[in-house]
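Only one protein chain is missing; all other protein chains are in place.
Chains: A, B and C, in written order; residue numbering restarts at 1 for each.
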Amino acid sequence: MPIPVTLTVLNTCTEAEFVELLGTVFEDAPWVARAVAGLRPFADADALHAAMMAHVRELPQSQCQDFLALHPELAGREARMGVMGTDSTVEQGSLALAALSVEEAARWEELNQAYRHKFEFPFILCVRRHTRASALHNFAKRLSNDRDTEFAAALEEVGRITRLRLASRIEGHGLANIAGRLTTHVLDTAAGRPAQGVRIQLFEAGGVERLLADMRTGRNGRTEQPLMDGEPLPAGQYELRFHLGDYFRVQGLTTDEPPFLDVVRVAFGIAEPEAHYHIPLTATPWAYSTYRGS
Amino acid sequence: MPIPVTLTVLNTCTEAEFVELLGTVFEDAPWVARAVAGLRPFADADALHAAMMAHVRELPQSQCQDFLALHPELAGREARMGVMGTDSTVEQGSLALAALSVEEAARWEELNQAYRHKFEFPFILCVRRHTRASALHNFAKRLSNDRDTEFAAALEEVGRITRLRLASRIEGHGLANIAGRLTTHVLDTAAGRPAQGVRIQLFEAGGVERLLADMRTGRNGRTEQPLMDGEPLPAGQYELRFHLGDYFRVQGLTTDEPPFLDVVRVAFGIAEPEAHYHIPLTATPWAYSTYRGS
Amino acid sequence: MPIPVTLTVLNTCTEAEFVELLGTVFEDAPWVARAVAGLRPFADADALHAAMMAHVRELPQSQCQDFLALHPELAGREARMGVMGTDSTVEQGSLALAALSVEEAARWEELNQAYRHKFEFPFILCVRRHTRASALHNFAKRLSNDRDTEFAAALEEVGRITRLRLASRIEGHGLANIAGRLTTHVLDTAAGRPAQGVRIQLFEAGGVERLLADMRTGRNGRTEQPLMDGEPLPAGQYELRFHLGDYFRVQGLTTDEPPFLDVVRVAFGIAEPEAHYHIPLTATPWAYSTYRGS
Partner (left out) sequence: MPIPVTLTVLNTCTEAEFVELLGTVFEDAPWVARAVAGLRPFADADALHAAMMAHVRELPQSQCQDFLALHPELAGREARMGVMGTDSTVEQGSLALAALSVEEAARWEELNQAYRHKFEFPFILCVRRHTRASALHNFAKRLSNDRDTEFAAALEEVGRITRLRLASRIEGHGLANIAGRLTTHVLDTAAGRPAQGVRIQLFEAGGVERLLADMRTGRNGRTEQPLMDGEPLPAGQYELRFHLGDYFRVQGLTTDEPPFLDVVRVAFGIAEPEAHYHIPLTATPWAYSTYRGS
């Protein structure tokens, strides 16, 4: 991928340079960048992205369909053969689709075939907004769409994919609505103060369990960094594990063996990848509460 | 095991019958029953048990040690050879000690040897009050006791074992403090009423996961039967799984995919086998609280 | 009021005795009792009440209206003159309508006149199901009903009034749905056990504040008696005051002056007089939760 440049550079470079810099934002379609080069300067990255999407949406339907048809399948032949574009390779990598079991691969293959047979273009999904389970769920659901609905859904996903790609091409892009955030906060309600030094683990769940973060709360009961941020939060199932037993043992409040509360598990789902999920825990050695906060 | 008889029968039968009925309450020690037969009638089962324990405790130390030495090891040779008494076989069965992996069996063997070497009698534990993990934890901990402390601990366990055995021999025994209880209660705080029809699963955790109960809440938000009762609650780690997502989907309150809350897991430890653990859940589709109630 | 008798007595006495015993259940209408005497025996008090109400509902409309018109006004002339029936006097007494301020009396008078003018019978309300504020609210609201709706509403109230009167006439009446219940439960979630010895006060609120109960929790964290029961819970506003500061001071957990939490006030409304309101409190010195439980 090209090194990010500022919007000013994009607004002032030659058309050839502009296409060079943004030509791979739309999969196999440098002509999208070329088509909007003449509309420069853009007030901001949002205006640039809107112009690119408008160009695609205004294509005659058959041409638009050809454009969609050039996208690689998810977990498809291109991925297996290693002939996808760099962006797609990185994006699909986030789902570890290459590491599918034989059964899972067969399921994806089956969906890919059914989808291509029904719609005549491949299933397009902004995979950075999904866990593997969520991607699969979405795939099966969209397969039941009628053609018009699905055509619109595919373009919607193209918009999401290219928005994220554009963000990676522009230094200080300022694009809204491209990242979510997951934060937490632990309150010791036995002592009436933030719980400091509580170990918190974040796991992806809902299939293979995968450790995503392992942090400790600071003096204010929060982790120094959000548990996830700077990216869309992949829709899917997660679990937070709060190591409360260790914390209260240090306070001298937990003496039972085993303690009544030890590792508190908060399983939750993310359905809005660009939202802020704040999931605090208020706890004593004998009670806890959690909620979607803000 | 003999068929349970009433206390009246025990108080009025011949000495031979009394020993026949209660001779196996103390492992390989029908002489305990014989020694207290002359003290009849007993006002209640508690008095009978107290008399039997008093007889054992008043033995000269060497004789008491011989008595302890006759107990079978946990997961030991007798268990493997199938030559334990019926009570011990049933009791040890609750820990599934026969199903140990090679590594686990080696660990038990190692502890058994170390213990027998140090104390010259086998490790005695009222296993019905423990999960396997808790039994192992207890074993390692007691191994570090000095001789007097451990002698007392072993007799304490003999008291617990024989109390439970006595309860199984006497119809309507009335013995206090021989069973715990685990209950729950689900409140739908979005609607301000008990949550009816919530599936609740109880698992033993802390090692191999084992399903212990699978129930639904009734109109009052409670399960028809306690999740565990009538026995000591084996000390150890457990997990309750409340299928909240299904419940709120039926109410039309959960529409996200995946839902924010789906299966709520409440992991907890039991340290007091004869206590009542009430673990309610108050929940909305976006928040929940739990605590040790009563 | 007559001394309560059993249903058997009512089923077997003479018609004259029957009318003597139940003649004042319907205000100024001994003919209701007389009309159903011939239908005896009744299987239960519910059947008896249903028969009486059926007789009233089946009256020709003008006769029914005459019957309604014989009821005394609330806070009306009969009350002020002391010429109401015993039941009405006792019932209206629960609202302390005699103790109205000049302004309040004027408001009641105004509503009474407007109501009588519109409907040609007095406003009938089962006052034992209402606080004074709730009665007034109900009065203003029903004044806006159309005639048919209000006729039905008045008969509904007659049903409620007579049901409660019948309950007071029959020993062991077994009538369903004539009483509510207010209970509480205090859990000390810092210690993981019921909070014993917490003083709890119940006040009627929403106008003049009136102490209704002053109790302490026992070992199980509950009051020995419900805070209210055996009667309909008057619809209205209430406040529970939990003296938590005193409790936690005794535990040595509250040392700040003033404590963060001292007297916790839970203000709540009752809208269903025959329901069970369970309002537990889970608390530490720094946090508390309450909810409508069950």
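We take it that a contact is a pair of C-beta atoms (placed from the backbone, for glycine too) under 8 Å apart; a residue touches a chain by one contact, two chains touch by 3 or more.
Just so it is clear, the structure is predicted and the values come from calculations on it, not from any experiment.
Engineer: Taking the entire complex into account, which one of C:42, C:151 or C:268 touches the absent chain?
Structural biologist: Touches the omitted chain: C:268.
Engineer: Which one, B:105, B:143 or B:190, makes contact with the chain that was left out?
Structural biologist: In the complete complex, the chain left out is touched by residue B:190.
Engineer: Which residue from B:138, B:162, B:223 or B:289 sits in contact with the chain not drawn here?
Structural biologist: Final answer for the missing-chain contact: B:289.
Engineer: In the whole complex, not just what's shown, which of A:23, A:159 or A:192 touches the removed chain?
Structural biologist: Result: among the candidates, A:192 touches the missing chain.
Engineer: Tell me where the left-out chain touches chain A, residue by residue.
Structural biologist: 185, 187, 189, 192-194, 220-221, 282, 289, 291-294
Engineer: For review purposes, identify every residue of chain B that touches the missing chain, sorted by number.
Structural biologist: These residues touch the chain not displayed: 187, 189-192, 260, 282, 284-287, 289.
Engineer: Extract the touching residues of chain C with respect to the undisplayed chain.
Structural biologist: These residues of chain C touch the chain that is not shown: 134, 137, 206, 235-237, 256-265, 267-272, 286-292.
Going forward, only the chains that are shown with their structure count from here on.
Engineer: Over half shared numbers or under half: where do the identical copies chain A and chain C land at their interface, same or different?
Structural biologist: same
Engineer: Can you give the whole-Å distance between the Cα centres of chain B and chain C?
Structural biologist: Computed value for the inter-centroid distance: 49 Å.
Engineer: In chain C, what residues contact two or more other chains?
Structural biologist: 187, 189, 192, 282, 289
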